[in-house]
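The structure appears below as structure tokens.
Every protein chain of the complex appears in place save one, which is left out.
Let's look at chain A:
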Amino acid sequence: MAGIGGAETTGKKVGWGLLNAVVVIYALVPVLWIVSLSFKSSATLADGNFIPREWSLENYQNIFSTSEFTRALFNSIGIAVIATAIAVVFGTMAAYAIARLDFPGKNLLVGVSLLIAMFPQVSLVSPLFEIERTLGLFDTWPGLILPYITFALPLAIYTLSAFFREIPWELEKAAKMDGATPGQAFRRVIAPLAAPGVFTTAILVFIFCWNDFLFAISLTSTEQSRTVPVALSFFTGSSQFEDPAGSIAAAAVVITIPIILFVLFFQRRIVAGLTSGAVKG
């Protein structure tokens, strides 16, 4: 008998190939369409051609010509990166405690964080709006970072505690015996092994913050803290009769790039089976 890979017949291969092609086309066509739109000039925008008849960078020049988009991009990157960093750091600590320690109220803590994750966000918008206006957080970076952390933390804790449970506890004991303080054992042994989990979590949290529209539109009012998804919705043409679709398409392409870079960059570090070889075998 041949191996699992070699056992495939030509028919099966063709079948799988077709299925894969369908899925890829289904997922990529809208993206390519947006890319195509972004390169069309305003005259040919609505001609229905998939491949632009005349290529132009007009839309990109437009969105970068005013501060409306660039400022929003800056806000988006800043807010998402800060929220991700804080959520991952706290999530790592909390997940470690949940995976390793038995302390009173542990189940309650897990339950509450699950509750937060399940809470419909839209019902919190009005109270948050009021609270933030009173506290002076409305239309500021912290005003968005705080709710993002709140909603990203349960996600982070869940993902990370699953990773921590995978790490053999004996490694920590071994580190202690080798002369490490609990802090050193965590930093030099546990954290590096949990790195794939940390990066996975970071990607998920970053995408969550980056894509958010609901909080961003409710809790901001000016360019000072408006993020890209919101700024996009405020795009207008140069006159009220002009369709801003070209500019929106270009902006959409631009904000997809950081996500792609982010995933590509961290993907290398998400090496499956990093812990293999730690214990017996």
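Throughout what follows, a contact is a pair of C-beta atoms (placed from the backbone, for glycine too) under 8 Å apart; a residue touches a chain by one contact, two chains touch by 3 or more; residues count from 1.
By definition in this document, contacts and distances are computed from a predicted model.
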Omitted chain, identified by the protein name its UniProt record gives, among "ATP synthase gamma chain", "Multiple sugar transport system ATP-binding protein", "Ring-1,2-phenylacetyl-CoA epoxidase subunit PaaA" or "NADH-quinone oxidoreductase subunit K": "Multiple sugar transport system ATP-binding protein"
Touching the absent chain when the full complex is considered, from A:110, A:125, A:193 or A:214: A:193
Omitted-chain contact residue, chosen from A:43, A:177 or A:261: A:177
Chain not shown, touching residues in chain A: 168, 170-171, 173-181, 184, 188-189, 192-193, 273-281
